[in-house]
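Excluded from the complex is one protein chain; the other protein chains are retained at their positions.
Take a look at chain A:
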């Protein structure tokens, strides 16, 4: 550390270039740490579970024809046929599924009045098989039962009388005693509905909606012209179940099937844009890191070239190759440390501001600490080669170069 003091003294005389480098490192450090934190937060959001038995599910929509009665009967026949397959555990009709970005949102309140609305929620109409098919977990009350279920062509929520709600919705309605919502009457679009049970997790169809965690499952089978059927295959037999169901469907003439997809496919399509953002962020982070490392490398090389004579003089006056190498490594370490220190201070101040004014989450300190360590190590690696070049400057330069 015998070089530390002289290095700091040279900074006093020659402030600009180390200062610029310190600022560059501080800025990169702040941006990198925040970007990495954003990316990790985002990726964690992406892998958030929907609460469904994702790996066993697939769904599709199919056409129903004829009078109301005929459509209703056709739907029940389809469901019974699918259910009868050995590779299928359970099948239900449902008006929509989470992550499909398609469905109905309804206002939920404790009275019919609009002003008393508690929140919005995603709406699903289904039947007594829904809990089994989706793999939901009833945490209070009971599941839907056969005699709860009504039939309707469309707008089922106006006809149903019993509903399941998600635990988050129950909590929203009664934060201090969510489970007591079972047995209560809530108003869905001003229509009274009795809450018969609460399921642990059920999301609405829109991931970025404020009420993503709020869902109502009404006990109504809608036999619309395009009805959706969701199937739960026997564990690890989904592929077989999908092909069997597909074959079965097309035994009926004039059958139309749309969106025949596994749940992972639905999920992947939904997350695609976010994955793209996340990938872009990764590329930006990597590029930024490269630019900074190249910057440190370039600056060090330039300094070595500029100070060739000075290095030669030091060698002539007794510096060993190790002394020269050490000098540049320590100089870089000092600059990096000052840079990450400044960056940390900026990050902390910025975080206080962001948290207070925008309610954003602050970057946790372990990100700052590991970011600082990585930054200093990267700086040392970047400077190592130029420092080696410096140590190989021949001492004779001192008397030769003008």
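Note that a contact is a pair of C-beta atoms (placed from the backbone, for glycine too) under 8 Å apart; a residue touches a chain by one contact, two chains touch by 3 or more; residues count from 1.
By definition in this document, contacts and distances are computed from a predicted model.
Selecting from "Putative ABC transport system ATP-binding protein", "Multicopper oxidase domain-containing protein", "Tryptophan synthase alpha chain" or "Alkylation response protein AidB-like acyl-CoA dehydrogenase", the unshown chain of this assembly corresponds to "Putative ABC transport system ATP-binding protein" (UniProt protein name). Between the chain not shown and the residues A:243, A:256, A:280 or A:320, the one that touches is A:320.
When you scan A:57, A:199, A:304 or A:398 for touch with the missing chain, the hit is A:398.
Counting over the whole complex, chain A has residues 2-3, 6, 9-10, 13-14, 309-310, 313-323, 394-396, 398-400, 402 touching the chain that is not drawn.
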